[in-house]
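A single protein chain has been omitted; all remaining protein chains appear in their positions.
Per-chain numbering from 1; labels A and B assigned in written order.
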Amino acid sequence: KSGEMAKLTQLIENEVFRAYATYATIVLGKMMLMSLVTAYFRITRKAFVNPEDTASFGKGESAKKYLRTDPDVERARRGHLNDLENIVPFLGIGLLYALSSPDLYTALLHFRIFAGARITHTFAYLIPLPQPSRGLSWAVGYAVTISMAYKVLKTALYL
Amino acid sequence: KSGEMAKLTQLIENEVFRAYATYATIVLGKMMLMSLVTAYFRITRKAFVNPEDTASFGKGESAKKYLRTDPDVERARRGHLNDLENIVPFLGIGLLYALSSPDLYTALLHFRIFAGARITHTFAYLIPLPQPSRGLSWAVGYAVTISMAYKVLKTALYL
Partner (left out) sequence: KSGEMAKLTQLIENEVFRAYATYATIVLGKMMLMSLVTAYFRITRKAFVNPEDTASFGKGESAKKYLRTDPDVERARRGHLNDLENIVPFLGIGLLYALSSPDLYTALLHFRIFAGARITHTFAYLIPLPQPSRGLSWAVGYAVTISMAYKVLKTALYL
């Protein structure tokens, strides 16, 4: 039993795997923040989508008027969905990449650039910054993921 | 070769990892059910979004009237998207947490509360239950994920 545990611990003690664990947690935490940003805009802009969420504003027409869309809410939601679309591939491909024995320095470079790109993307989306800020930060994260996918397939390809 | 297999088997024989595997499969299965719920509402409410899906109702205007949104369909879709937003972080952070040698009892507590919170969230969304049922069940799952993320970063932090 303690031998087993030791083996599990070995994985988390590997430096590349620890780096993956750290940056995966950071980008997932960042993505989770988007829920709070959306909730903040829904409450401050009074823009809800579920009737039961407006019950505290009274009944009937007085509450119904808060069932509406708001540009800031929709913007936060689009940022959240873009995170899902890009962070899910990073999670899966990044894990396999971390297990494909990459060079520690190269791996850190990939993880850091990806995390930096996604954080920049969020600011570019929410502020919003003029294009091509958002487009470029999206493309950088995308390119990092492709680069890791290439290493995974080069190491593991088994069709 | 059989040594290799043994090593893989060791991971799945670890109790914390087995608990993770079990609860991850349960919440993913629950999330997959949302597809069936949405399909059920689309068919019973006759509310579709793709023209090719209404072809069996005839041609032209007689089929076109089924290309519409329906409150129950939209509600199921929102529940599904909320699952994605919350279960993806649980999958990634929970896996790293399971590899960070947590206490078995503590790990089970995290996994069970998360699964319970997400199942409650689905009922709260679909019935729907009056607030703050949905908000609270969402927050409980969110807090469990944050707690696991803290343990991962404490164990593995490598920037």
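Please note the rule applied: contacts are C-beta pairs under 8 Å (C-beta built on N, C-alpha and C of every residue); 3 or more make two chains touch, one makes a residue touch a chain.
Quick caveat, the model's predicted, so the values are computed rather than measured.
Between the chain not shown and the residues A:Met31, A:Ala47, A:Ala115 or A:Val152, the one that touches is A:Val152.
Touch with the chain omitted from the figure is made, among A:Lys30, A:Lys46, A:Arg75 or A:Arg112, by A:Arg75. Although one chain is not drawn, its touching partners on chain B can still be listed: residues 4-5, 7-9, 11-12, 15, 17-19, 21-22, 24-25, 28-29, 31-32, 34-35, 49-50, 52-53, 55-56, 80-81, 84, 87-88, 91, 95.
In the full complex, chain A contacts the hidden chain through residues 7, 10-11, 13-14, 16-17, 75, 78, 81, 84-86, 88-89, 91-93, 95-96, 99-101, 128-131, 134, 142, 145-146, 149, 152-153, 155-159.
Quick note on the criterion: only the chains that are shown with their structure count from here on.
Mean C-alpha position of chain A lies 16 Å from that of chain B.
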